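Entry: subunit A
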Amino acid sequence: SNEAQTAASGTGAQALRFGLSAEPVAPVAGALQGTVANTMYTLIHRGLMAYDSSGALIPALAESVKTPDAVTYVFTLRPNLTFQDGTPLTATNVKNSIAYYADPANGSGLYAGLKDIASITPDGDKTVTIVLTAPNSAFLQFLAVPTAAIIPDSSLNSKTPNWVGVGPFKLTSQESGRGLVLQKFDGYYGASDVKLSRIDFAYYTDGEARTNALLSGDVDMIDYVPWENFDRVSAAPGIKLDAQAGPFQYVQFNISRGPFANPKVREAVAYALNRNNSVKAAFQNHGKPLYGIVISENDPAYNADRLKLWDYNPAKAKQLLAEAGFPTGFATTLLATSQYAFLQDTALAVQQDLKAIGIDATLDAPDWATRLTKGRNGDYDLAVSGDAGIITDPSYFLPLVTGPNTPQRSFDYNNPHIARLIDDGLRTTDPVAKRAAWDQAQSLIASDVPIATLTTRDQAYAFRQGVTGFKNLPGFLTFYSGYSLVNTSITK
Partner candidate 1 sequence: MSHPLLSIRELSVDFETAEGWKPVTHGVSLDIVAGQTLALVGESGSGKSVTAMSVLALLPLHTRRRGSILFTGEDLLCVPDKRLQQIRGRDIAMIFQEPMTALNPVYTIGRQLIEVIQSHRQLSTAAAKERALELLRSVNIPEPEKKFDHYPHQLSGGQRQRAMIAMAVSSEPKLLIADEPTTAIDVTVQVEILDLILELQSRLGMAVLIITHNMGVVADIADRVVVMRNGRVVEEGGVEDVFVRPREAYTRELLAAVPYLGRAEKFLGGLEPGLAVTESTTGDMTTTVPVLELTGARISYPGSWRKAGFQAVHGVDLTIERGEIVGLVGESGSGKSTIGRAVLGLLPLAGGTLKVHGTDVSHGTRALARQRRGTVSMVFQDPASSLNPRRTIAQAITDPLRWQGIQLRGMALRERAMELLEQVRISGSWADRYPHELSGGQRQRVGIARAIAIEPMLMVADEPTSALDVSVQASVLELFLELQRSYGFSCLFISHDLSVVEALANRVIVLQKGVVIEQGSTRDVLQRPQAEYTRQLIAAAPVPDPTVQQQRRQARTTG
Partner candidate 2 sequence: MSSSRWARALTPFRIVVIGYVLILVAVMILAPVLAPADPLAQNVTKRLTVPLTDGYILGADELGRDILSRLMYGARVELFIALGATLASMVLGTIIGLLGGYFGGLVETLTMRVIVDVILAFPPIILALLAVTLYGPGPGTLIVVMGVLFAPTFARITYGQTLSVKREEYVEAAIAFGAKTVTTMFRVVLPNASAPTIVRFSLTVAAAILLESGLSYLGLGVVPPTPSWGSMVAQGSRYLSSSPHVLLVPGGVVVLTILAFGVLGDALRDVLDPKEKRRS
């Protein structure tokens, strides 16, 4: 059937059949709605900034960005930008969109990054000037988050499905539960470089089914290859696997009660974890042990010497426990979820590690929805989580040490010192100072242990050999790899 459609859409047309790991929810302006939603945003929408195939920040709707001073950004828009519904994109649209995302009342996930905006001024039709209250080295990264798209004013509410963008592809049809079709949007500013004429997305929730669809030739490309299938997929002839270290896993603590209120106990946990085991157990070795806090190699704060805050040292862990007053350990609970097998396996590995130092943790593995509620309400002692920053700047770590309780941070944990240091790093324009602040923050993290990190995991796309130009973006950006579909082409 797909072939038939391709033929119908004209000769020389390139149609990519993409097996997507979930059905995208109806996009809501500003909301962070998950991996597949991000993929849709990268295709349908555009913001002022974007990432190129190497993961470098590039101007998108903005032709250029000038920063006359540390708090001023002047964006010059590309000419003749039009939305997919035919209306022109104006500087006012830019202002309205960004202002909307900067307002916490709108439920925007970008609020943290945009809250420093003091003013947004459209100058005529071409330029928009944004002034911040303080310097923010991650500001442009926030604008490159796919959801920071510039959209028609009519989409700036939580009711209208946010399907109209200025991106390279346009939604043409959608069938609930089955898939959707995107067609090349000729009004896109870079349309001449876009090779694909259309992308047929089919939803494959089950990882095995997704893999099989690729292997049997039902689709050309899939996202989120299950770790169990990495080897099978890379071994398959004519199939290419593109993996990048992505999110990180960690143990979070409930600080409000019990032994984990004591930093020594948390530190003991951090030393007790056999991270090599976790990588094997949960990701069939397709990940890396993580002894500290993830940071992008490209970030000025990156310091190869400070990547290890803890190591695997059960003896030390026991000693720390004894110092904390638990020489014989104690019993506790470990919250995970059964909905994501990798989290459950991670939890099982952690459970065994804890047992080795005398902490007897009973596993609680409800479904994801319940897991979130429990996490949010502090209804746990220990929990395992996976997370990724929406930006690569180390300030992604802020919500884990300060701010309101969320399901995935240590419950009631709050360390203003660490928060301050990270914030300092964000505010400075001096790379050296940023690195110093981050180093200092790391020292505090090492002993106060807001979370005990465990592993990073690889996120992989896989595609037929005929698919070229696609690139899985490194690190957290892997979730924004849809950006590189702009450069992708396909030969049958």
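Please note the rule applied: a residue touches a chain if its C-beta (ideal position, glycine included) is under 8 Å from a C-beta of that chain, and two chains touch if they have at least 3 such contacts; residues count from 1.
Per the selection procedure, all candidates are chains of the complex that A comes from, given by their letters.
Note that the coordinates shown come from a computational prediction; the quantities given were computed from them, not determined experimentally.
Enquirer: Which candidate, 1 or 2, sits against subunit A in this complex?
Expert: The candidate that touches subunit A in this complex is 2.
Enquirer: Quick check on the complex: what are the subunit A residues that touch candidate 2?
Expert: It is residues 208, 226, 228-229, 231-232, 274, 276-277, 280-281, 284, 337-339, 341, 344-345, 347-349, 351-352, 362-367, 370 of subunit A that touch candidate 2.
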